[in-house]
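Complex shown without one protein chain; remaining protein chains in place.
Letters A and B mark the chains in the order given here, with residues in each chain numbered from 1 onward.
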Amino acid sequence: MTAGAERPEAPLKVVVAKPGLDGHDRGAKVVARALRDSGMEVVYTGIYQTPESILRAVVQEDADVLGLSSLSGAHLEYAKELGELLRANDRADVLFIVGGTVPPEDAEALNDYGVHAVFGPGTPTGELVDYIKANARRVGSA
Amino acid sequence: MFEFDEMQIDAVVAKGRQGLWGPLARAVSLVENSPPWEVSVPRAPRPCHIVGVTGPPGAGKSTLTGRLIESCADAGQRVAVLAIDPSSPLTGGAVLGDRLRMETHLSGRPEVFVRSLASRGSHGAVAGATRNIARLLELSGLFDIVLIETVGAGQTEVAIVEVADTVLLVTVPGLGDAVQSIKAGLMEVADAFVVNMADRPGVRETTRHLRLAAGRANAVYQTVATEGQGVDELRVGLQKRWQDLTEGDRLQELRLHKWSSDASLVAEAWVADCAATMDLEPQDSMHNAVNRILKEAAVRWTQ
């Protein structure tokens, strides 16, 4: 029942997280701002996160999307562990993306860990927004 | 219109007891994504203490909330937090940063449930949704205390914290004059005051100021949230207030009173939603315009 027009679909909820000790958060913050401006609700967990704390945020916030930002070269380890945690906690349906200084040849391994897309340096935020809008809430249904 | 059935609630409770928060988080989303008038949360068999935490930006509310989480959890209380940040009126998006500020207090405490919410829509709708979510948390029986945290910037925030059984207004010394300028509505709904960053100069003046301005025998607590000072005292004060409320009929009276003001806010939200889609003639008299809005709202409501 609505009083006015058609009820719009609920905004997408995105958790943006930085795992480990890497503090370079310029990219993560710019992404958070761009996603907000495209109408999404962004939970920013900040730096120094552990895989467990990121999982907790995804579960408790009932997130549609998890964006991991890593510039410390440890993206493979963190993504692998998070992929396992998401599956074990019934959240493999979250759209899982990774951004940062990720060598292109790591994309395949990341895919195996459950990462749906990798966005390297210089990706326009518009591309990211379009990808999320096209793919969030559709993971696992295909 | 949906109502939580027993099976849904049972699943939430069973998983929640194991520290698995998925079902509860999904249930919260269901409530959050529905207009408040469409949701019916059954009454909880046992109430839990719903506490609103608000205050001007920069007063350290999130850090204080983080410390309260610790203090309550260490005292054996089961804690949930709803952290509400404003949505952008232009895009509808939001950056929800409160979780970040509480994060260090959450590590090693998987039993604490924290949910960030964006204050979508009109203030009545937000307050209604917040109320429904708080009641859902209460119904689950998984918590002894629910903290609702929001920045005290305007009407919406007043409406949000008014949902709570106890409203804490957090301020800092040096905002001496700012205390005066805190939204009048906020001063009135507060049940207790917290002077945070109480290691700064001006704490006595601010405390005195609050005592005078409040005009009631309300408690004024002093904390240094970054160090954790004074937080246990605040927690004990909250426990005492809860004891007072739950002895006798006070809580019921209080909630009945808040319930009716919530209901009227939600009704207001419905009417506003409705009016927004109507073509009102500018040459109409105000009386006629109101007449049309209310009639249309009533018609749509019964449809």
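Convention: a contact is a pair of C-beta atoms (placed from the backbone, for glycine too) under 8 Å apart; a residue touches a chain by one contact, two chains touch by 3 or more.
Convention: contacts and distances are computed from a predicted model.
**Student:** Absent chain per UniProt: "Methylmalonyl-CoA mutase family protein", "5'-nucleotidase-like protein", "ABC transporter permease" or "Peptidoglycan glycosyltransferase"?
**Tutor:** From the choices "Methylmalonyl-CoA mutase family protein", "5'-nucleotidase-like protein", "ABC transporter permease" or "Peptidoglycan glycosyltransferase", the unshown chain carries the UniProt name "Methylmalonyl-CoA mutase family protein".
**Student:** Provide the residue numbers of chain B that touch the chain removed from this figure.
**Tutor:** 58, 63, 95, 97, 100-101, 104, 226-227
**Student:** Can you list where chain A touches the absent chain?
**Tutor:** These residues touch the chain not displayed: 20-26, 29-30, 32-34, 36, 44, 46-47, 50, 72-74, 77-78, 101, 103-105, 120-122, 124-126.
Methods note: only the chains that are shown with their structure count from here on.
**Student:** Report the inter-centroid distance (CA atoms only) between chain A and chain B in whole Å.
**Tutor:** About 28 Å, centre to centre.
**Student:** Help me check something: in the complex, which residues belonging to chain B touch chain A?
**Tutor:** Residues 1, 20-22, 25-26, 28-29, 32-33, 35, 37-38, 87-88, 91-97, 99-100, 103, 106-107, 110, 113-116, 118, 120, 270-271, 273-274, 276-277, 297, 300-301, 303.
**Student:** Would you pull the chain A residues touching chain B in the complex into a rising list?
**Tutor:** Those in contact with chain B are residues 1-5, 7, 10-11, 32-33, 35-46, 49-50, 53, 56-57, 59-62, 89-91.
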